[in-house]
Each structure stands twice: as C-alpha cells, then as structure tokens.
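Removed from the display is one protein chain of the complex; every other protein chain stays in position.
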Amino acid sequence: MDIIVCLLLFAGLFFFTGGAVGILRFPDFYSRLHPAGKLDTLGLLLALIGLALFNLHHFSLGTLLTSLKIILIAVFVFLASPTATHAIVDAGVRAGLAPWTKGEKRR
Amino acid sequence: MDNVFLYSGLYLAFLMLLSLYRPLFGPTVVDRMIGVNAIGSKTTVLLILIGLIFHRVEMFVDIALAYAMLNFLAVLAASRYFQKRKGLYDEALFGKD
Amino acid sequence: MIWQLDLAILTLVVIAGIGAITVKDLLGAAILFGAYSFMMCLLWSIMGAVDVSFTEATVGAGASTVFFVAAVFRTTRRTKD
Amino acid sequence: MWKRESHLLDKKEQKNLRTGDLGNSNKGRPAIENPQSRRLFFYPFFLTFIIMCGTWVVLSGKFDPFHLSLGLISCGIVAYLSCDLLFPSPKIRGLLGQWARFARYIPWLMCEIIKANLHVTYLVFHPRMMELIDPKIVKFRSKLESDLALVTFANSITLTPGTITVSVSIDGDFKVHAIDKASGDPLPGAMEANIAKAFGEV
Partner (left out) sequence: MKIIGLIVAVLTGALLIYGTVDFPGWADPASPASTHLSPHFIEKTMEETSVPNIVTAVLADYRSYDTMFETTVIFSGGVACFILLRIFRRKEPSDRLYRHVLTGATIRVKEGGKIPLDSDDFERIDTLWTPHDLIIKTVCRLLIPFIQLFGLYVIAHGHHSPGGGFQGGVILGASIMLLAISQDLRTAVQRMREKVDALLSPTGVFIYAGTGALCLLLGLNFMDYSALASVLYVDPVTARSHGILIVEIGVGIAVMATIIWIYNNLSSAGKYDEGL
C-alpha cells in the first residue's frame, strides 16, 4: 500500500518538476503554457490520488469522506485548470503577443 | 512515511522557488500569470501534505478546497483585464472578431 | 511547526514580498501580491494556525487580488517613479 | 426576482430564438407567473437540490439531525439562487443517459492525457528542445452542436497532446495552438467522435 502511495506521489512530483523546468526553458509565452497547463494538472491529480489512498489507511467513514473531498479537489481542478489556461491564452492574444516561430531567438 | 511527506514538501517548496522566477522576471505580465498559476497548483498539494504531517487532514482539506476555488477566480480576473483593456474592441465592433 | 518547511516557505515569502514592491508594472505587482498571499497562507498553516490560514486563503487569494486588479483596471497601469 | 438571461440558454434555443421558433422557451425568458413555466422551473430546482445534497454529504461528514437540517436549508438556498445556472434550459429528459455515456468517456480521456503528458515531459527534458518544437496555430471547424459538448471538447484539447485551445466561437470554429507538428495534425480526429458519442450527437 505504502509503495503504491509513494509511486503515485513521486510520479506527481516528477510531472511537477517537468512543469517547473518547462516554464523556465520554453522560448515564448504560448509554449510556456503547455507545461504549465498540462503537467501541473496531471501532477496534481496523481499526487492527490496518492494522498487520498494514504488517508484510507485507518479505514472509517470519516477518512473515506476526507478522501472523497480530496478527490473533489482534483475534479474541481480538472474543470478549472484548462479554463484558466484558456483564459491566459486569450489574454495573451488580446494583449497582442505574437507566437514564437522556429528559428527566432527566445524571449 | 512522515519523512517521505516532509521531503516531498521540501522538494515542492524548491519547485515553487523555480516557478517564482517567472513572476519575478517574466518579460510580460502574462508570463507572471503563468508562474502564479503554477505556484497555486503546487500550493494545493503542499497544504494537504502539511495536513498529513500533522495527522489532521480533515482540517487542511477545507483550506485546500477553498484555495483551489479562489485561485481560479484570481487568474480569471487578471486575464479579464487584458480582454477589456488592450482588447481589440474597435475591430470587434465592426464584426471582424 | 515543521522547521525545515518553515524556513523554506519563509524564504519564499521574503522573495515574493520584495518582488511585489519592486515591480514597476502595477498589474504585475497585484499578481505577485497574490503569490505572496499564497506563501503567507502556507506559512500560517505550517505554524498550525488553521483559522488564520483559512482567512488568508480566502481573502488573500480570492478577494484582495480581484480588488487590486479591479482598482488597476480603473487607474493607470504604470507607477510614476 | 431572478430574471433569466437569454445568453444562459444553450445554442439550439438561441437559434430557435433567432429564427422565431419560440416554442416552449417563451422568448428565452420564462416568466415565473406563467403556470407552465413554473412547472419548468421546478425540475431544475429539484435536480439541483439533489445534486447539492450529495455534495453536502461529502463535504459535511456529520450525520446528526442538526447538521443534516442545516444542510437541507443550505441546499434549498443554493438551488433557489442558482438552479438556472446549473440547468439553463428546463429540458432534462435524457440527462441521466448523457451522464452515463460521459462517464464512459473519462477513462479514454485519462489515457490520452497521460500519453500527452509523457510527450510534453520528453520535450521539456530534451537537451535540444528548441529544435524539436515548432509552434503553430491550427484552425478547424467542429461539427459538435451543444454548448457543453463544445466546452468539453475545448477543455479536452487543452489537456491533451501539446495543444491549447485559443478560441472557440459559438458555431464551433476552433483555433488551436499546437507545440509541434505531430500533435497538431490529427485534430479534430478521434476525440471529436468520442465526444459526439458521449453527448449523443453522432
């Protein structure tokens, strides 16, 4: 049981690392959103599932409901995060940022 | 298991430090928004980790839930600023979208 | 009180705070202030002050950031100095 | 007290509005005085109330009568204030079947998301990342009809292979930012078909 929890948690942390490094490395605003929007969402989902499983160690109605609440956070983030990403892209488009194309310098 | 959570939390704090580069030095405001959004999703996990370290998850879950909800609101408001202020509203008026 | 996490988050609070007052762009400052309030919320919850942390999470992340953005929306975006 | 807004209605009804086919929707603003529309107000209210009760049980975790009655009052308040937000159109027939089909769509989506994330992670950690990526904007038109299907499609695009939805028009025109060639080409592809199946718009 602990091993599964650790695996899920570390997978989540791995995707979080990808997100953080991606935000630093990618060349422009639009491509930076790809790691920020996707990797963070999946990392959060995996880490939260791991933690919810760990919380079920001492099984009772209370811990079950707490785990359900943790899952509720994940569901909420899954609805909200793509929307936030979309809103930021929209803001960038309206602010008049031109997308980076191949061969340009990074900004 | 507590040690695992503690070191995961420390690692998450380190990742937040990395993500904080964009809000601090990001060339445009929109880059800052990306960074803050990324920090927000890490904070949610870190709050639950702290709850597990204290063995009082049922308290910290509420904070994390409120947090996930309101972080979304702040990002939407900040992006709405651009849709309104530097929006291409004159062109939208004449139907060019 | 977990002193390792406490120190790490305290560093982040200081960095975010200094960033929020040095940025020239007011909207950027409002966004950084949001990040600062995330860190404060984490710091309170690490110290075990759950109610304060909850207040900081709701007011800092939600209401005050939106108020700042709304205020910047109605004024100019750059500081004078 | 609560005036219903025409832009909260879904697209089919707006189309009906435009073509003059008013039908039951009564110009998009069912007045509460009308007995028929009061009955139409009742179903969304009831459904919202039930969903909220389920959420309350998960949130609360206390089953003594005092807290349960507080929960019923809260659910009533929320259902009264926001039932037209959750169910903008009073038609609720076939909603359960739709949800069941939607639940079958989720595992496929998760599989896609994990594949996509591995791809993006590969790109992020690749030392010569700048040569691999080739961002461009793809435009296409989707055949999906209802608002919810379009939004699900747009959010699924944002979550999966190296693509982010830039804008969606109400008629289904998509603009998508793709990070490299491989991820932008197969759109709309299988995902649209799956969503069409999930929302019964084959």
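For clarity, chains are labelled A, B, C and D in written order, and residue numbers in each chain start from 1.
Operating definition for what follows: a contact is a pair of C-beta atoms (placed from the backbone, for glycine too) under 8 Å apart; a residue touches a chain by one contact, two chains touch by 3 or more.
Everything numeric in this text was worked out from a predicted model, so none of it was measured.
List the neighbours, among the chains on screen, of the chain that has been left out.
Looking at the complete complex, the unshown chain comes into contact with A, B, C, D.
So which of D:Leu81, D:Leu95 or D:Ile137 would be touching the chain we can't see?
Answer from the full complex: D:Leu81 touches the omitted chain.
From the list C:Ile2, C:Ala20, C:Met40 or C:Val66, which touches the chain that is not on show?
C:Val66
Given the full complex, what residues of chain C touch the hidden partner chain?
Residues in contact with the chain left out: 50-51, 53-55, 58-59, 62-63, 66-67, 69-71, 73-74, 81.
Even though one chain is hidden, which residues of chain D still touch it in the full complex?
So the residues of chain D touching the missing chain come out as 2-3, 5-8, 17-18, 20, 27-29, 48, 52, 55-56, 59-60, 62, 67, 70-71, 74-75, 77-79, 81-83, 85-86, 88, 147-148, 150-151, 154-155, 165, 168-170.
What residues on chain B make contact with the chain left out of this view?
Residues 58-59, 62-63, 65-66, 69-70, 72-73, 76-77, 80-81, 83-85, 87, 89, 92-93, 95, 97 of chain B touch the chain that is not shown.
The working rule: only the chains that are shown with their structure count from here on.
Quick check for the class: compute each chain's Cα centroid; which one is farthest from the centroid of chain D?
Chain centre farthest from chain D's centre: C.
By the contact definition above, name the pair with the higher C-beta contact count: A-D or A-B.
If we tally the contacting C-beta pairs, A-B comes out ahead.
So, what's the distance in Å between the C-alpha centres of chain D and chain B?
23
Using mean CA coordinates as chain centres, what's the chain C-chain D distance in Å?
For chain C versus chain D, the centre distance works out to 32 Å.
Scan chain A for residues touching two or more other chains and write them down.
Counting only residues that touch two or more other chains, chain A contributes 21, 33, 41, 62, 66, 69, 72, 83, 85, 90.
Which positions in chain B touch two or more other chains at once?
Only 29, 33, 35, 58, 69, 78, 80-81 qualify.
Any idea which chain B residues touch chain C in the complex?
On the chain B side, the touching residues are 6, 9-10, 13-14, 16-17, 20, 23-24, 26, 29, 32-33, 35-36, 39-40, 43, 46-47, 50, 53-54, 56, 59-60, 62-63, 66-67, 69-71, 73-74, 77-78, 80-81, 84-85.
Across the complex, what residues on chain A touch chain D?
14-15, 18, 21-22, 25-28, 30-31, 33-35, 37-39, 41-42, 61-62, 65-66, 68-69, 72, 78-79, 82-83, 85-86, 89-90, 93, 99-102, 106
Name, in rising order, each residue of chain C that touches chain B in their complex.
Listed in rising order, the residues of chain C that touch chain B are 2, 4-5, 8-9, 11-12, 15-16, 19, 23, 25, 27-28, 30-32, 34-35, 38, 41-42, 45-46, 48, 50, 53-54, 57-58, 61-63, 65-66, 69-70, 72-73, 77.
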